[in-house]
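My questions all concern the structure below.
Missing here is one protein chain; the remaining ones are kept as they sit in the complex.
By written order: A, B and C. Residues from 1 in each chain.
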Amino acid sequence: MMATTPGGALLVLALTLPAGGMLIAFVLGGRAAERVAIAVLAAGVLVALLIDAAVLRASAPLVYLVGGWPPPLGMTLVADGVSAAMLLTAALVLLATALYGRATQATPPGVTEARAPFAFWCFLLALAAALAAAFLGGDLFNLFVALEMLTFAALALACLEGKPSQFRSELRYLLFALIGSVLYLLGTALLYGNYGTLDIRLLAAARRADLPTLLAGALMTAGLAAKMALFPLHLWLPPAHAGAPPAASALLSGLVVKAAFVLLLRLWFWVLPPIPAAAAAPILAALGAAAILVGSLLALRQARLKLLVAYSTVAQIGYLFLMFPLVLAGDADASSRAWLGGVLQATSHAFAKAAMFLAAGLIAARLGHDRVAELGGAGRAMPKAVIAFGLAGLSLMGIPPSGGFTAKWLLLTSALATGQWWWALVILGGGLLTGGYVYRVLAGSLTAPPADHVVAAPGPAGPQQVALALALVSVALGLLPLASFGLLEIGRPVIGGGR
Amino acid sequence: MTIYGLLGAALVALGLYGLVVQAAVLRKILAFNLLGAGVFLLFGVVARRGAAAGLAADPVPQAMVITGLVVAFAATALAIAMALRMHQITGAATLAEPADE
Amino acid sequence: MSMLLQLLGLLVIAAGAACFALGTIGLLRFPDTLSRLHALTKADSLGLGLVALGLLPFAESLGEALLPFLAWGLVLLSGATTAQLIAERARR
Partner (left out) sequence: MILDALIAGLVLVAAGWTLAARDAFAAVIGFVCFGLLLTLAWARLGAVDVALTEAAIGAGATGILLLFAVVRLRGGTEEVAAATPSPPQRIAAGLLAAAIGIALALAVMLLPDPAPSLAAPAMAELPAFGLGNPVAAVLMGYRGLDTLLESVVLVFAVLAIWSMAPDRRWGGVPGPRFPRAEHGPLSLMARLLPPIGIVIGIHLAWAGADAPGGKFQGGTVLAAMWLLAWVAGLAQAPAIASRRLRLVLVAGPLVFLAVGLAGMLVADGFLAYPPAFAKPLIVLIEAAMTLSVAAALALLIAGPPERAA
């Protein structure tokens, strides 16, 4: 039934290139790891572009049967619109972070290999492999392995700084990630017992609304929500993400969380039967709404810039959960809008949040601290970083034109079209609160520096430009005409064929 | 066979309870391993139910458990390495925030 | 003949199991580490040897017959070593 499509081999390349690159970088060590990482990540952008082009040209998902064995016995790699878009997003953010890391994570002169830089470059590749596995995997158990790859890569990146205060928050992060994985695995055990396959497309064709399926869905959702730090499981995220070096924080907040999101999409729209899913979706959205409000309010109150940005992640992740009841509401047009809005929120947040963390890191390095109340002079000292922070903030607030605006507008109109106006209120309220904390930072940065103001010497210009470029991408996503998001619809299961 | 299904469910419950209730990190890691064992046992029950073609159990879930066991071991090792480092630096054995922060 | 041998084998295995039971009771009831070790190692070394012996009549090939004895030998080795290590620790 399923067969390898033309261009399917690209999917193998997208996965094996970073995985093999990591192994080789690990053996070569030291400065060679940096060179391997940059080369592989640059090639990764090319492969992602080719995959996007192939998916668009075929107007159908790319499929690759691994080992030539069709499911249920074998397993597939699949790139539909969502995978293709997320893969490109990940490839660009990874490459940008790598370019930023050339200045901040270079092996110091005089040694052949140093701990933090070597781990950074190896785990950058590891993360690329894990994300490719998570976005392309067509089998739920294979996705479990991908989640574990992601856990190891993310944890190592989070611990890069090696600061004494850090291990507590990162250990808590690890425990949450592991519990999330185990709950997910528990669900796959039930699904295999129920259907005799873990292939996502075969499950979509066979799904039934029985107790094992629903319990599996609940357990897996809880596990993935723990990994995404959905309210009320959000407490681990801010200290864990804020404690990492900026380049790692950008990846953790921008990308790692999105892998669990893609798995959640697979689960809810492919594996779970639509009618009970539609009944349960408002719970998910309500938790998302709570995350938006609580996360934004906490971000508003943070004294530290990096913690502020991390709490903003809690809030922005909340938006992703609003799409579930809207997609499942049964109105084909509104469903399509919510789908686009959700996925676009995931991609635009990836660019915006990466830009924000990188900019925040640069500002903190220049001023020697990251206290929000004492940012005066930052605007003069590092204009590009502050502009990057502001542009990314526009996207998070949902001010046009920006990717974040388009995403939130699509979700908002979908909420109104399906008569669920309360979610629209949450989106607007969240935007106002986001405006509040972004304003706090910007206003502070633009004031005059205090008299006894000392700043470190300016670093190289490259990192500032990287942060600015990422912020510009998150804004530019909003300039694309809606029709160009057709890619995201490819391979999406049709839910509610009109009223 | 049913009895092992019940055992698996009980281990999952015990493990989850232990993860929440135990304070010491090492005890949390032990509870996590109990939880994992319960999950794997449910895979084992699923495999046993699928006995066919002259095999005592479906080989596919068995292979998944073997993969899972190795991954769980690696995860345990990482958690322990982090717990030891935390203990070495701060002397703490739990995840509770120190009172002075 | 083989039936008789197998019956004998079962008896020997039962004796081995009894050794294990005694050793376990000793482990639980004896007051100090050294006597506990004594109960455990003596009973277990003998018990496993008896089980290996009792399995002989059931073996279908030479290899199958020898395997339990290999296991027994390894248990003797590790049992003796760990018992000594624990005893040394306990005496200090």
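We adopt the following convention: a contact is a pair of C-beta atoms (placed from the backbone, for glycine too) under 8 Å apart; a residue touches a chain by one contact, two chains touch by 3 or more.
Keep in mind that what you see is a predicted model, and the values were worked out from it rather than measured.
Here is the thing to keep in mind: the chain we left out touches A, B, C in the whole complex. Residue A:Ala116 is the one among A:Ala39, A:Ala116 or A:Ala417 that touches the chain missing from this view.
As for the chain not pictured, it touches chain C at residues 74, 77-78, 80-81, 84-85, 88.
By the touch definition given at the top, chain A reaches the unshown chain through residues 4, 9, 12, 16, 19-20, 22-24, 26-27, 29, 64-69, 72-75, 112-116, 118-119, 122-123, 126, 129, 133, 141-142, 145-146, 148-149, 152-153, 155-156, 159-160, 162, 186, 190, 193-197, 210-212, 215-216, 219. As for the chain not pictured, it touches chain B at residues 1-14, 16-18, 20-27, 29-31, 33-34, 37, 40-42, 44-60, 62-67, 69-78, 80-85, 87, 91-96.
Following the convention adopted for this analysis, only the chains that are shown with their structure count from here on.
Spacing of chain B relative to chain C, judged by their CA centroids, is 32 angstrom. Residue positions of chain A touching 2 or more other chains: none. Within chain B, no positions touching two or more other chains are listed.
The part of chain A that touches chain B in the complex is made up of residues 73, 141, 144-145, 148, 151-152, 155, 159, 164, 167-168, 170-172, 174-175, 178-179, 181-182, 185-186, 188-190, 192-193, 196. Interface residues of chain B, counted against chain A in their complex, comprise 12, 19, 25, 28, 32, 35-36, 39, 42-43, 45-46, 49-50, 60-61, 64, 67-68, 71, 74-75, 78-79, 82-83, 85-86, 89-90, 92, 95, 97.
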